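Removed: one protein chain of the complex. Kept in place: all other protein chains.
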Amino acid sequence: MPCDKDFQAESPIFVTEMEKMIRFDTDYLCGAHPEVLQRLVETNTELTAGYGSDAHTQRAAALIREACDAPDARVYFLVGGTQTNATVIDGLLAHHEGVMAAENGHINVHETGAIEASGHKVLVLPTYEGKVSAAAVSEYVESFYADDTYEHMVAPGMLYISFPTEYGTMYSLSELEALSSVCHRHNIPLYVDGARLGYGLAASQGTITLPDLARLCDVFYIGGTKMGTLFGEAVVVTNPALLKHFVPLMKQHGGLLAKGRLLGVQFEALFEQGLFERIGAQAVRLALRIQQAFRDRGYAVVIDSPTNQQFFRLPNEVIDRLSAHVGFELWGPRGAEESVVRFVTGWHTTDEDVDKLINYL
Amino acid sequence: MPCDKDFQAESPIFVTEMEKMIRFDTDYLCGAHPEVLQRLVETNTELTAGYGSDAHTQRAAALIREACDAPDARVYFLVGGTQTNATVIDGLLAHHEGVMAAENGHINVHETGAIEASGHKVLVLPTYEGKVSAAAVSEYVESFYADDTYEHMVAPGMLYISFPTEYGTMYSLSELEALSSVCHRHNIPLYVDGARLGYGLAASQGTITLPDLARLCDVFYIGGTKMGTLFGEAVVVTNPALLKHFVPLMKQHGGLLAKGRLLGVQFEALFEQGLFERIGAQAVRLALRIQQAFRDRGYAVVIDSPTNQQFFRLPNEVIDRLSAHVGFELWGPRGAEESVVRFVTGWHTTDEDVDKLINYL
Amino acid sequence: MPCDKDFQAESPIFVTEMEKMIRFDTDYLCGAHPEVLQRLVETNTELTAGYGSDAHTQRAAALIREACDAPDARVYFLVGGTQTNATVIDGLLAHHEGVMAAENGHINVHETGAIEASGHKVLVLPTYEGKVSAAAVSEYVESFYADDTYEHMVAPGMLYISFPTEYGTMYSLSELEALSSVCHRHNIPLYVDGARLGYGLAASQGTITLPDLARLCDVFYIGGTKMGTLFGEAVVVTNPALLKHFVPLMKQHGGLLAKGRLLGVQFEALFEQGLFERIGAQAVRLALRIQQAFRDRGYAVVIDSPTNQQFFRLPNEVIDRLSAHVGFELWGPRGAEESVVRFVTGWHTTDEDVDKLINYL
Partner (left out) sequence: MPCDKDFQAESPIFVTEMEKMIRFDTDYLCGAHPEVLQRLVETNTELTAGYGSDAHTQRAAALIREACDAPDARVYFLVGGTQTNATVIDGLLAHHEGVMAAENGHINVHETGAIEASGHKVLVLPTYEGKVSAAAVSEYVESFYADDTYEHMVAPGMLYISFPTEYGTMYSLSELEALSSVCHRHNIPLYVDGARLGYGLAASQGTITLPDLARLCDVFYIGGTKMGTLFGEAVVVTNPALLKHFVPLMKQHGGLLAKGRLLGVQFEALFEQGLFERIGAQAVRLALRIQQAFRDRGYAVVIDSPTNQQFFRLPNEVIDRLSAHVGFELWGPRGAEESVVRFVTGWHTTDEDVDKLINYL
């Protein structure tokens, strides 16, 4: 390996060289939303059984079922997104099956091969703006079985999509319905990675709801890590035939938290008094303020995202100037004269942060 | 499967039927030690880079290196014990190798096959009181290579031990030295599962220290979950040749926490002002008070444990009477007339709790 | 690793230092039975489609179904035993399940962790003379589900037995029926490794037949490699609910032979004119001649095997003297004064070979 030295470093990837006053790098820069933290503090000294068998976890599951209008759904809590994807996908696929996904899907690019490490191929679908179409799914499955040698190829065993996508784009309700329909026609589960689901629902302005997801998907997860919890993702299984032995699978994948109630407590906080919606709405509103500000100054909006992620093409000199004061990420390699950048808002972003950013523009 | 119904339940294993006033079931019943929680609250609104590249994590690693007197060790933070064991063992073994362990070792019994799920066999060694001997290791390795058909068998590629063991027993310093010596003679890494390391060090009364572990092991982990953090285990790699690409492996195993600083902050709290030692000392002192109380009443001490886990044989009627007021676990199946039970103290246990327990005896 | 040098050698394990005149080391020392070879020669220039879709393979499957009196069974052909075990077991188990087996079962000892390499734990049952009892299976499964923490343990997902066992011992029909019954009561598939099945059936003297196996097992394989083919094992699936996607699994496990008809042709030869039975009967008769000869000379018969494997305890000087003329294997380590040895007959063994052996005794 060319880079043993780097890999040997104990700290991953980025080195934080400074603490910037305002940061739009991503939505997991901060701790927990104060209401979530408050709940963790209040319940800290309770003594409860482990691994999620406590009353908080049961209640959080009930609240999520209610929010999803899915009284029979099963709800499981895991710690992080890659862990959740790897565990769910491993549980849904037979040995000879792979998971269809967009080429730039998180599982295909940014999970260090966690899906393959549990034995499954990611089957790449044609992709537009981070999305896949029902037609592409149908074409993939039908071509597969039309090929005489299909037993020598990895069978499409499920569909993975992100909502919203890695690019901040969104499926419309009718697109989701078409995907759901094509999957069910082919008897293939539809799984939605909802790492930023709360922001997506807010961005949909009510056109897509949790009950819609519960109705259209077989399994999806509601991300907490990027939505105000310290960590935690809630897996919702609406298809009763699937993931029948999920708890031992969680344990095997290292995702069964000893003090499982921490997940329950945090999701109670999110779902009890509308915090989940409030966080989403606020972050999306601020993201659109940012978008408008860049538009007003004549900068190109690279992807027309209604969510908490915004992508612009900026001259490198603007990037360098902004970087002195504001945190954000290059999206792809730096170009010769201009580059694409990403600005992300989160539960912690305030109107003051956006004011300052606009000031620096 | 005979038990689909049970496995389908979303909540694992135990159902908590009540909230008892005092509980000695295990050491992960409670949230975080107040000093740890305080630190999480204080740092909550900091904005830092993700995945452990923040200053808190760097500082926690430095504090641990210092406590271990191992300035060149690498330190990594993961979320839970099974995850840590699976990731470390997967990283240490070649494909054709397995991990030697005690028959009742945690990886062989209580991790739902996480080691096998990443492709490796657990090679069972003869065991006494949860421990394995240097002689048994030596015998295993030598018999293996003496067998003409060894290429058809799983090669012993590393040794896993727990300190303290699942039974609350402890290796003496000379036993650890013998294990280290036999491993190094055979060029086999020694890995110590320290889920309850802090209690073990306290119980050793200074005869075994973190620098001893750092000197004798190739890799070990310092458990946080059972020692006052919300979650978190610190992996210490003292052999520079091993685990050279551990960060991507953590990611692949679902163990790279997005808000990685949460681990750093908590281990800073544990290692800054002696909290780790204080927690250990207190819990061990209280466990020995419990042991003495049972002895005083004439009950059999099943395993002579100096640690925070205590094992007694009690008449079933005593068990039933105590159970009405106190939480503790049956250790193995219930006998006809008497059964073995386990009492565990933790950072949250107080002298008042023990007074009450003694009162109920 | 202590033995890099040895492992690096391109040739495995044994070095054949000489060609002995008569060899009883094992039953795969020789090529194919002349009738099998003849068939390969006769069909050599046929042009047929690959991967087992040819008429020979279809016909071999039909012959086996007929011999098993199992008109609805599916039959698949693989190349070798470890490959067969790994593929079948991987296909039968869910992720969180392991395979119960005798401690000295081939999958637990001599397959270099192939079962674990595909993610599954071997769950060891108490063993007597290489066998496991229905009571032990029942006890394992019931204890498992009686344990509150069973979701943290590997669930018993199937039973693996060998017929005959590694020790040349055999289950009686009533023992097989009891195993079948306990497995089906617990909804756990019973799989029989029949690497030496032909010798076992012959040794049973008609008390156990292929139809018995087909009736009692869910899946079993009929070994060819040790019964006169160049290579090849025939998997018989009698439970229609199992192994529904076995062909892609064979491919994934590297067990789908391009010129698949070679397997069909050989099993046609074995099952067309009673060759399978003739080979078994002959080898067993000669093995019993050997057993009688050793008994007559007063040597201890270590295991009372009615099959083609015989185990004796011999003084080391006898072993050394015999070794100059006859091939056989030490069974376990060499003792101080005497050691256990194994003599195996095969399709290639003749009365003349046995005469010579007796002469050397």
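For clarity, chains are labelled A, B and C in written order, and residue numbers in each chain start from 1.
In this section, contacts are C-beta pairs under 8 Å (C-beta built on N, C-alpha and C of every residue); 3 or more make two chains touch, one makes a residue touch a chain.
None of the values given here were measured: they were computed from a predicted structure.
Undergrad: Need the list of shown chains touched by the one chain that isn't shown.
TA: A, B, C
Undergrad: I'm checking contacts with the chain that's been left out. Which of C:Ala67, C:Leu262, C:Val340 or C:Val354 qualifies?
TA: Selected residue, touching the omitted chain: C:Leu262.
Undergrad: Which candidate, A:Arg39, A:Arg74, A:His96 or A:Arg342, sits in contact with the chain we can't see?
TA: From the options A:Arg39, A:Arg74, A:His96 or A:Arg342, the contact with the absent chain belongs to A:His96.
Undergrad: With the full complex in mind, choose from C:Tyr28, C:Tyr199 or C:Tyr221 the residue touching the hidden chain.
TA: Considering the complete complex, C:Tyr28 is the one touching the chain left out.
Undergrad: Which chain B residues touch the hidden chain?
TA: Touch with the absent chain occurs at residues 90-91, 94-96, 119, 151-152, 155, 245, 247-249, 251-252.
Undergrad: Quickly run down the residues of chain C that touch the omitted chain.
TA: 1, 4, 7-16, 19-20, 23, 25-26, 28-32, 34, 37, 40-41, 43-55, 57-58, 61, 74-76, 79-84, 86-87, 111-114, 117-118, 225-226, 230-231, 244-249, 251-260, 262, 327, 348
Undergrad: Applying the definition given at the start, please give the residues of chain A touching the unseen chain.
TA: On the side of chain A, residues 1-3, 6-7, 12-14, 94-98, 109-113, 116-122, 124, 141, 143, 145-146, 148-155, 157, 186-188, 333 touch the unshown chain.
Rule of thumb we're sticking to: only the chains that are shown with their structure count from here on.
Undergrad: What's the farthest chain from chain B if centres are computed as the mean of the Cα atoms?
TA: Following the centroid criterion, the farthest chain would be C.
Undergrad: How would you label the chain A and chain B contact, same or different, if same means the shared numbers make up over half of all numbers there?
TA: On the two sides of the chain B and chain A interface, the residue numbers are mostly the same, over half being shared.
Undergrad: So how far apart, in whole Å, are chain B and chain C when each is placed at the average of its C-alpha atoms?
TA: The separation of the two C-alpha centroids amounts to 41 Å.
Undergrad: Can you compute the centre-to-centre distance for chain A and chain C, using the mean CA position of each chain? Integer Å is fine.
TA: That pair's centroid distance is 49 Å.
Undergrad: How far is the middle of chain A from the middle of chain B, if each middle is the mean of its Cα atoms, in Å?
TA: Using C-alpha averages as centres, the distance is 32 Å.
Undergrad: Of all residues in chain C, which are in touch with two or more distinct other chains?
TA: 94-96, 119, 151-152, 155
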